[in-house]
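All protein chains but one are shown at their positions in the complex.
Let's turn to chain A:
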Amino acid sequence: MGAFLALGLFQGAVYGLLAVGIVLVYKAKRVFNFAQGEFGGVAAFTAYAIVVGTGLPYWAGVLGGLAAAVATGLIVERAIVRPLESSSRTIMLVALVGVALFTIAIIVLVGQPIPRVMPPLVDGGGVNILGAGILPQQLILMAVLAVLAAAMAWFFKTDLGLAVLASSQDTRAAQVVGISPIAVSRLVWGMAALLGGIAGLLYAPVGIFTPGFMTLTMLVPAFAAAVLGGMTSLPGAFIGGLAIGVVQNLGIYYLGQQLKVPGAAELGVFALLMLVLLIRPQGLLGGAN
């Protein structure tokens, strides 16, 4: 059981990292970013192409992957988000789902839908944590998640972060005091893409990645983590991610393996989500509206 707990924590770290990006966009723009996972996909495939395909150093792959993710985020912001700024949230949501599917299609076209393995940032054998063999890469992932969640929470207390919040609450009033909504929009989408890219780069060496791996396997739990955390709370997204990962894996162990309940992982998460929202509708760390 301990092994499932540990595996859940480290799996939850990826959900948390994606959830932090989702919350960042929602907090700043009130948009549900269904393209968040593919920022990670773009970063992972670009880094793989650079490191494995061309044999360039790892740092070049990381930089290239992050640059590709941020570029994708800025393109999405300019080509999709900004023209639809005044549209309904439903239209924006559908458009971002379209962005995710389009990006997956491009990756399939360029990279073929075959499984790949990214070399880890740090080599080395697994560390025994509660019976699970945890790789150094996973420890890095956990540390980065904690640092980024804290950094993002701090960011919204800075002048720049307050400008982002002001712009999200009343664009016209923010403009009056000299805050450019376009600059804010670029900043938010660039940061969200950067966070997604970091998630993709850190996760790709842990498992096997295929086109769409972030969206198809990570995005829904990440959204659940964001909701669980309160949707506007960055530390909440961090904690929500870890909670989702742990509950998924304990669900597999207890419900799936002991009680033979099908769909145990999803059932556990759904139960947790419903329970938290019934008791605390604003989420674990969300403020009451």
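Please note the rule applied: a contact is a pair of C-beta atoms (placed from the backbone, for glycine too) under 8 Å apart; a residue touches a chain by one contact, two chains touch by 3 or more; residues count from 1.
Following the convention adopted for this analysis, contacts and distances are computed from a predicted model.
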Protein name as given in UniProt for the chain not displayed, "ABC transporter substrate-binding protein", "Membrane protein", "Sulfate adenylyltransferase subunit 2" or "imidazole glycerol-phosphate synthase": "ABC transporter substrate-binding protein"
Contact residue for the chain not shown (choose from A:T54, A:T158, A:S180 or A:Q257): A:Q257
Among A:Y58, A:F102 or A:F270, residue touching the chain not depicted: A:F270
Residues from chain A at the interface with the omitted partner, ascending: 3-4, 7-8, 11, 32, 108, 112-117, 119, 125-126, 128, 131-133, 135, 206-208, 210, 217, 220-221, 223-224, 227, 231, 248-249, 252-253, 256-257, 260, 262-267, 269-270, 273-274, 277, 281-283, 286, 289
